[in-house]
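The structure appears below as structure tokens.
Removed from the display is one protein chain of the complex; every other protein chain stays in position.
Then we have subunit A:
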Amino acid sequence: MHGQKRSEYKSRLLNPEAASKLATKAQQWNALSHELLSQRKRLITPLNADAKPPSPKMLLTLTEKMLTVNPDPSHLWNIRREMLLHLLEKESSQFDVQPELSLTAHCLQRNPKAYSSWFHRKWSIAYMLSRGKTENQSNVLQSELDLCAQFLMLDERNFHCWNYRRFVVALLGSMAAKESAEINEIVTNNTAAAANLPSESYSGDWSSWMDLLSEDSTSKEILMGAQIVSDSTPKNLTSSLSKEKLNELIVSEWNFTSSKIQDNFSNGSAFHYRSKLISIVLEARLASDDETLDNAARLLRKQEKILSMAREEWEEILLNAIFTEPDDQTPWWYHRFIVAWAKPSLDLRDELGDSYNELVEDYESLLYEMADSLRELLEVEKENGLEGDAAERDESKGVKCKWAYLGLHLVLFSLFKLQRVDATELLCEAQECLDALIAIDPCRSERYKMLAAELSA
């Protein structure tokens, strides 16, 4: 429907043949809809005890057919879930996830951005796990990853699909976490999270998994909300992932985002997923390290790794992306994340002592590099092929490169906050950025004024 004028879309009704076809379809749909709702009512609240209640299976088939034609109405999916539960309750049969998966797959092919289809798929998977169907759980999840890859090949910016992918990976991760928790009681130092496991681990909730994996509080800041709420409690779990498999999974997910970004870096979802993954990838890379290190050395090692990963992200991806298309905002958001993520936490100062200063120095040099490149970018953007008069040049450069100014401001302000050098020059340049922003982006001038106030505070 996107990019289509309403008048064009409506104009097909002018063709009497097409219009009558559509009218027939609408009639059929209404009749079915009515039938479905009334049957469902009779099933849930039987008026007359003598009459034969409608068959839930019939209702299931009806919803299936209607959803095949139009996957959007969520009440149809609700009825479907109701009927599924109804059947399971009455007949205590096994929940078969396959029909749900193929139905949703079909619906998603029709409309890859239907919220309700994706939700139903999540529900089906989560329900399957909660019923503790013993075989093939990780195989099913693995094939879900393949499905996501296919959908993302068709549209690499389908955020529904990225969300779903994170949900599946979180489930796989939870399995691994559960297993290692059973063996070692704790995966990490975070005992509280491990204790929480039974009720939380199969919700496909990214944050509960993150709790398991992360040692410190920094990752808490970047947690995302729950993917799905389910009151299901896991039962007999046989299939699971080993720690090595988990690391493999994480690395392959990380590479997956890389390849999607290489295909098209204007992809907020991929960058977002990357920001979620980066801390876990860090852990995975550290895991291979020498165990003999003491706590302080390990912390230092981790901080160094953070900085080197941040530098890698900047040089390999961000630098190329912002120079290719500085008006694309997605890399700039990721840049903000990286600048914040790489910053050595103040809490570490006491534990690390002198080496803390070295860390900050490293971070500072990364920021200086960023500032240099951004200045260069602004320089190129201001270039103009015209030998024309100054007024003409100013006019043409006016609207450009808002994000580069914002990025430079961020970098300068971060440098300023390190409070290591004489700040006046930095503040001065940051102020210039804000002034330029107020000039070229007057709609958000109040925001820039607020940032300016921060500078002078």
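Just so we're on the same page, a contact is a pair of C-beta atoms (placed from the backbone, for glycine too) under 8 Å apart; a residue touches a chain by one contact, two chains touch by 3 or more; residues count from 1.
The rule we apply is simple: contacts and distances are computed from a predicted model.
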item	value
Per UniProt record, name of the chain withheld from view ["Rab proteins geranylgeranyltransferase component", "EKC/KEOPS complex subunit BUD32", "ubiquitinyl hydrolase 1" or "Cytoplasmic tRNA 2-thiolation protein 1"]	"Rab proteins geranylgeranyltransferase component"
Residue touching the undisplayed chain, where the options are A:S11, A:Q94, A:N139 or A:S259	A:S259
Hidden partner chain, touching residue among A:L377, A:L412, A:L426 or A:A452	A:L377
Sole contact to the chain not displayed, among A:R42, A:H106, A:R131 or A:R285	A:H106
Hidden partner interface residues of subunit A, rising order	3, 21, 24-25, 28-29, 31-32, 35, 54-55, 57-58, 61-62, 64-66, 68-69, 102, 106, 259, 262-266, 319-321, 323-329, 365, 368-369, 372-373, 376-377, 380-381, 383-386, 388, 392-393, 395-397, 399-400, 402
